[in-house]
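Report on the structure given below.
As you look at this complex, bear in mind that one protein chain is not there, while each of the others sits in place.
Letters A and B mark the chains in the order given here, with residues in each chain numbered from 1 onward.
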Amino acid sequence: MKKLLAGAAIAVLMAASPVVAQTPPNVLVIGQIAEPQTLDPQVSTAANDFRILTNVFEGLVRFAEGTLEVEPALATEWTISDDGLVYTFTLREGVTFHDGTPFNAEAVKFTFDRMLDESHPFYETGPFPLSFNFADVTETTVVDEYTVEFTLGTPFAPFLTNLATNTGVIVSPSAVEEFGDEFGRNPVGTGPFRFEEWASNTRVVVSRNNEYWGDPAGVETVVFRPITDANTRVAEMLSGGIDIMVEVPPDNVAMFADDPTFTVYDAVGPHVWYVMLNAKEGPFADPLVRQAANYAVNKETLVNDVLQGTADVSAGPIPPAFAWAYNDAVEPYPYDPEMAQQLLEESGVEDLAVTFYVTEGGSGMLDPIPMGTAIQADLEAVGFDVTIETYEWNTFLAEVNPGLEGKADMAEMAWMTTDPDTLPFLTLRTAAWPEEGGFNSSYYSNVDVDEMLDQARMETDPEVRAALYRDVQQVVHDDAPWIFVANWKQNAISTANVEGFELQPDFNLTLRNVTKQ
Amino acid sequence: MGGYILKRLAYAVPVIIGLSIIVFGIMAAIPGSTALAILGSFATPENVERVNRELGLDLPIWQQYFVWVGNILQGDFGHSYILRRPVLDEILERFSATLILAGASLILCSIFGILAGVVSAVRQFGWTDRIVTFFVLIGISTPAFWLGLLFILIFAVQLRVLPASGMYAVYGGGDLPDLLRHLILPAVTLAIVATGVIARLTRAAMLEVLRQDYVRTARAKGLDERKVIYRHAFKAALVSIIPVIGIQAGFVMGGAVYIETVFQWPGIGAMLVNAISTRDIILVQGGVLLVATTYVLINLLTDVAQALLDPRLKT
Partner (left out) sequence: MTQALATTSTSVSTARLSSWSLLLNNRLATAGLIILTVIGAIALLAPWLPIPNPNTTLPANRLQPILSDGHLLGTDHLGRDILSRLIWGSRVSIAVGVSATLIAALVGSLIGLVSGYARGTTDNVLMRGIDMIMAFPYILLALAIVAVLGPGLLNALYAIAIVNIPFFARNVRGITVGLASREFVDAARLSGKTHAAILFTEVLPNVLPVIVITMSTTVGWMILETAGLSFLGLGAQPPQADLGSMLGEGRRLLFTAPHVSIIPGLMIFALVMSINLLGDGVRDVLDPRLRAGDLTRPLSVTRVKRKTAPAPVEASDAILDVRGLETSFQRGRATVPAVKGVSFALRKGECMGLIGESGSGKSVTALSLLGLVASPPGVITDGTVAIEGEDVFSRSETGIRALRGAKVAYVFQDPLTTLHPLYRVGEQIAEAITAHQRIGKGEARARAIALMEQVGIRDAKDRVDAYPHEMSGGQRQRIGIAMALANDPDIIIADEPTTALDVTVQAKILDLLQNLRKERGMALLLITHDFGVVAQVCDRVAVMKDGEIVEAGETAELLRAPQHPYTQKLIACVPELGQGKAFLETVRPLFAEGKP
């Protein structure tokens, strides 16, 4: 027994003695929030996967760095027909996929047909959950080797921005043919990094693509490590196990900011965090009560104290990250409990008992429980009686998406989108009520808003489109279908020897310019 | 003995079949769906329906079950909907990680638990006994996941002597010392509660055995006290300690859920939590069956070990 113990002690000492090594230069280790689900760009739906994908794949267009405006990528230029139905792209020549397959119009057609055409031989490699972004495409035509044409059934203004998202990137046809279902674990694109290895639950490794058509990447290798627990991620950052971490818990940001060995990054993004209010029944059926709720909640405290300044107060359904379509004139509801009480009196609504669905976590939900609890306290201070029910994310969606009717009066929700159209179109139109197949789970309805949104979707003139969205913001703000709470500023931490890293407004993690000493 | 083992295995069959039905039923009863997990905010009824159709999830739940059973009988555990890889690959990989972690902490808790229990029984009411009792109480009164975080804070962040998480270094490493280095913190954390339980029961078992007539016989023979305690009393106590270790083995596997999450250990506990939240029925099934089978085998192993130790139990 004693020998055994001594042996164990020696083993422990031996194992513990070497100080944990820093990651080598030229190798960048990224702390991810979870194991990727798939690296097939058309199959993937998670921001966590996109952070890897965006470095391996490219689309015809991309968002210019630091903006949400499109610029050329694999296409060098494009034209749009006057009726907004035909998009013609001229492709970059001399580009090859990582497996040597040449990039051309056929590859583009293959990519979109695979996702949209149910009779395509590789449609089976799906499902392609986000293909509805391109649902209006009726045909993709190869005009010549380097020209491709998309024909739309109806005008669809967000089409170009959707092409810049990760769902619109081009995959290597020969790799899809070779790997079939397994393409998601063997991705091949044209991006600045090529895929090397995916060790399940441990790491995904990509390396510099030396044949890249643009400037080659600054580091040789990038390792993506899944670390699901936020505390553990922070601990790994502190102990030198990773070089960059994303989605830093708000309370830890200040700690890193005070430490000169780390660099803190933040960037606004197209994110909205709100509480939907059931406009069909209960106290929130009265717009005055909904406005009262907006006055009652102290949003400044929520973003500055609960979220530690990692978010800004939100004014309406369109986040300021869409600078071109954002209405600066719309001011957030101020924190004014007296005003709230006055409005409640005015409304004459007596029964202020409400049920509040809160989730425990979920994409873009920030700190849902503390935020929900703080909102509950604020509402109770002006006379509401709020009962919180918490659900795990999947259950939460299953409860909220079919509509709140008969179950709840309010529910937390958050969206990250890349076009100002997406969120209002899916959640504010009358035609988006749950029974119609949309996400307007709280039954807001305003004919003017419906009309403006439909019009903006068809409009190809960006100026006219922008004006419509600005009007939508004002109307929706006044109708108060939600409590507008926060626009998240995404954040990240890197060690001080990482340079050239910037966060992008589309929540992607662009690593081609990053270097590390 | 062989017949007995076969009989025990036969008993396990209905348990496992029953479990598989219950798991399917529960997974069907829980709100939410795989499609929701895939689509997230974009889960319109239309999209949900399309994804379900493409995954074969549009069948009634009992049909899905029989399809699954049919596949299992052909040795096919199916494909995970979310991970898009064969369930068998995933669970075996995950399970071996859990086995390493649980095995290491089972060894730790058996050695230290038994040692502490014996020492504190032999030195009953002495200072050693009190100190052991105190640490045992700390062990069984502290939530393990919280202790794990504390360990990370101390050993990985402050002292920087051990890695904070993971099973192997992401770059370089991959050898046995690397594994051991990563194993220490989670294995110790996981072992703490079980060590306490085993120590308490060992102490009680030793005290009970030390009162037995045959221990008095050993003394009457003039054996020295160490032989009396470690040869005569301990062997007899071991007969009742072994089932406790068996139960703890089950617990350690269960507790692994928390520890695997905290230490980012790529084990089956953390996988099951994920698979449940994404409603990945087939993966949950595979994982539960593997865990249940292990549980059955641990039970069997415990009984066999007990029978080997105690000739009276041989049938």
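We adopt the following convention: a residue touches a chain if its C-beta (ideal position, glycine included) is under 8 Å from a C-beta of that chain, and two chains touch if they have at least 3 such contacts.
Since we're looking at a predicted model, the values are computed, not measured.
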- prompt: Taking the entire complex into account, which one of B:66, B:214 or B:230 touches the absent chain?
  reply: B:214
Field: Contact residue for the chain not shown (choose from B:6, B:22, B:59 or B:176)
entry: B:22
Field: On chain A, residues whose C-beta touches the chain left out of the figure
entry: 230-231, 234-235, 238, 249, 251-252, 254-255, 298, 301-302, 305-306, 358, 360-361, 369-370, 372-374, 376-378, 387-392, 395
- prompt: For chain B, which residues lie in contact with the unshown chain of the complex?
  reply: 11-12, 14-15, 18-19, 22-23, 26, 29-31, 121-122, 124-125, 133, 137-138, 140-143, 145-146, 149-150, 153, 157, 204, 206-208, 210-225, 227-228, 232, 235-236, 239, 250, 254, 257-258, 269, 272-273, 276, 284, 287-288, 291-292, 295-296, 299, 309-312
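By definition in this document, only the chains that are shown with their structure count from here on.
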Statement: chain B partner, complex, touching residues on chain A are 1, 4-5, 8, 11-12, 14-21, 23-24, 27, 29, 35, 37-38, 40, 43, 45-46, 126-127, 129-130, 132, 181, 184-185, 200-203, 223, 225-229, 231-232, 235-236, 238-241, 362-363, 392-395, 397-399, 401, 415, 426, 434, 437-439
Task: Could you please specify the touching residues of chain B with respect to chain A in the complex?
output: 30-33, 36-47, 50-51, 54-55, 79, 82-85, 89-90, 93-94, 97, 111, 115, 149, 152-153, 156-157, 160-172, 177, 180-181, 183-184, 261-264, 266, 270-271, 274, 277-279
